[in-house]
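In what follows, a structure is listed as structure tokens, so that the remarks can point back to it.
All protein chains but one are shown at their positions in the complex.
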Amino acid sequence: MEDLSFRHPVRSRADGARRSAIIGVVASGNLEVLVERVLPDAECAIEIRTVAVGFGDVWSAVIGDFVERYSPGGLKFSINDGGARPDTVSLRLAQAVRLIAENGQ
Amino acid sequence: MIAPLKDITPAERARSTSFNEASARTRLELLLDAGSFVEFIGPEQREVSPHLKIFDLPEQFDDGIVVGRGNLDGSPVFVAAQEGRFMGGAFGEVHGAKLTGLLRAARQIGSIPVLILFDTGGVRLQEANAGELAIAEIMRAVMEARSAGVKVIGLIGGRSGCYGGGGLIAGCCSALAVSEPGRIAVSGPEVIETNRGVEEFDSRDRALVWRTMGGKHRRLLGAADVFADDNVQDFREAARELLRLVGPFSLDRLRAEQERLAQRLRRFGACEDAVDIWTEEGIPDAETVPELPADQFVALANRIGRTSRDAR
Partner (left out) sequence: MTTWENNRSARDARIAAGASLANGKVVETQDVTRLLEAVLRPGDRVCLEGDNQKQADLLSRALLAIDVSKVNDLHMVQSGVVLPEHLDLFDRGVAKRLDYAYSGPQSARIARMLFGGKIELGAVHTYLELFARYFIDLTPNVALIAAVSADRDGNLYTGPNTEDTPTVVEATAFKDGVVIAQVNEIVETVPRVDIPADRVHFIVRADKPFFVEPLFTRDPAAITEGQILTAMLAIKGVYAPYGVQRLNHGIGFSTAAIELLLPTFGERLGLKGRIATHFALNPHPALIPAIESGWVRQIHSFGSEVGMDDYIRARSDVYFTGPDGSLRSNRAFCQTAGLYACDMFIGSTLQIDLQGNSSTVTTSRIAGFGGAPNMGADARGRRHPSEPWLRAGAEADPDGSALMRRGRKLVVQIGETFGDKNVPLFVEKLDAIELAEKLKLDLAPVMIYGDDVTHVVTEEGVANLLLCRTAQEREQAIRGVAGYTDVGRRRDHGMVSRLRERGVIRRPEDLGINPLDADRSLLAARSIKDLVRWSGGLYAPPSKFRNW
């Protein structure tokens, strides 16, 4: 296992009022993303625990693109990763942002 | 089979969502009245397994089981749903404790039924002792809850089936609903093949696996009480039906269940294959049972009528 952590300044606050949301499952080639609205509006953080060791630079690239594109201000993402491909990671992160923007608790 | 559009009703969405394919969370969302689900010990509390880290294995924030309460047609229910894709839905210490706790709460309140959405291969190898203990605790908790008047309904239709300790717990429930892809057994196909040889049981012969352990056979044998088509709405309706049908629990009922099982063994004990049992039941063209569409199968099963409503 490897732990990775990223913090990015962001342009704007993420939409919605929901406090938290979760998407995905931890399985081979899959991951879960828990997203919580716990940070100041101009920040976002991503904490990762992954079975695939040594892919820090790929994660960094995936997360850089994600933050640039979705501007998830105020959100903390916690990821348990079962060795998902980068495109699956991008998709789950985008799904998490969509889910926390929905109505509900 | 055609893709749903955004503006459909929850019931339509539940009807078009495969129970087998859906995640534990989606199953609960669509099984219960819209927006009524409240989770206990949610993923944000991070009550993860204390054992997996030692094996350098990934954790899941809910340890593979979602527990909470919600409404079914406006009436409160407790629910637990296993996530069959995380470690095959297997029971570990935290996973088991969440279900035990839910059942004990139900016993204390006494009037709120419990729905367990099984999706499990059994006990997690990496926390075997804790997992086995959890199975025993859950079985006891189920029986105590039932003794206190709580109906405990099992819904089985996930990809991991309901195996090992899951099969034992299911056997303790007040009633079960199962779908065609759902499987119920204690020893899984690979376990049987490993122990008894491929001549005894070829685990790769999936038609054999399903006609031995699958939902249709379990319904025809009376091990499951209701057959649901593989969509969440059908399971919702099955749960409603079972909550209506299940009677009070007593020692007489347990004795009746024992007698039902003994009689079943006497009648079918010599059969070599599920098809022989179905033929013995008087089903014409028994070998075509696996091909029957759900509605025709339900009609057939109701005609055979082998359920356990006077037993369990």
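Each chain gets a letter, A and B, in the order it is written, and its residues are counted from 1.
Note that a contact is a pair of C-beta atoms (placed from the backbone, for glycine too) under 8 Å apart; a residue touches a chain by one contact, two chains touch by 3 or more.
Not measured: the values here are computed from a predicted model.
Participant: Given the contact definition stated above, which residue among A:17, A:38 or A:61 touches the chain not shown here?
Facilitator: From the options A:17, A:38 or A:61, the contact with the absent chain belongs to A:61.
Participant: May I ask which residue of A:1, A:45 or A:94 touches the chain that does not appear here?
Facilitator: That would be A:94, which touches the missing chain.
Participant: Of the residues listed, B:210, B:227, B:249 or B:278, which one is in contact with the missing chain?
Facilitator: That would be B:210, which touches the missing chain.
Participant: On chain B, what residues meet the omitted chain?
Facilitator: Residues of chain B in contact with the hidden chain: 1-4, 16-18, 20-21, 180-181, 204-208, 210, 214, 216, 230, 290-291, 293.
Participant: In the complete complex, which positions of chain A touch the hidden chain?
Facilitator: For chain A, the residues touching the absent chain are 29, 52, 57-58, 61-62, 83, 85-88, 90-91, 94-95, 98.
To be clear about the criterion, only the chains that are shown with their structure count from here on.
Participant: Need the CA-centroid distance for the pair chain A / chain B, whole Å please.
Facilitator: 33
Participant: Per the contact definition, I'd like the list of chain A residues that touch chain B in the complex.
Facilitator: 1, 20, 22, 25-27, 30, 32, 34, 36, 49-51, 78, 80-82, 104
Participant: Under the stated contact criterion, what part of chain B meets chain A in this complex?
Facilitator: 23, 25, 35, 42-44, 46, 53, 56-62, 83, 85-86
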